[in-house]
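Here the complex is missing one protein chain, while the rest keep their positions.
Showing chain A:
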Amino acid sequence: MFRPSLPLGGGLLWKIPWKLSSPQKARQRKRLKLVDKVVDTVSVALSKQGHSTKAVERWYTEMPREEEMLAKDKYTIFDRKEKKYRKGIHKLPKWTRLSQRLNPPGF
């Protein structure tokens, strides 16, 4: 330990930035688009055979697409304990592998 500071000194103080950096946001948008693409591919392939699946239909009715989402919903998440009820989405465990797109209306 060359530079004594609270985060390096062990214990519970971690330094997680309060917001995402712009490359992190770019990668987040890329991941959202990839999930949209997977859902589209599955639904097109099924509809060619005249089928559909409940899960896919429900996704289309409930979930917004990447381009329809507000920046607020892409990069932050509702938290009742935070000031102004929002925190960065990177505070959510496993956030790069989850579909977290909806937040309570009005917050």
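Everything that follows uses one rule, which is that a contact is a pair of C-beta atoms (placed from the backbone, for glycine too) under 8 Å apart; a residue touches a chain by one contact, two chains touch by 3 or more; residues count from 1.
What we mean here is this: contacts and distances are computed from a predicted model.
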Chain excluded from display, named as in UniProt, from "Tetratricopeptide repeat protein 8", "DNA-directed RNA polymerase II subunit RPB7", "Transcription initiation factor TFIID subunit 5" or "Large ribosomal subunit protein uL30m": "Large ribosomal subunit protein uL30m"
Residue of A:19, A:33, A:51 or A:91 touching the missing chain in the full complex: A:51
Touch residues of chain A, complete complex, unshown partner: 31, 34-35, 38-39, 41-42, 44-46, 48-49, 51, 53, 55-56, 59, 94, 96-99
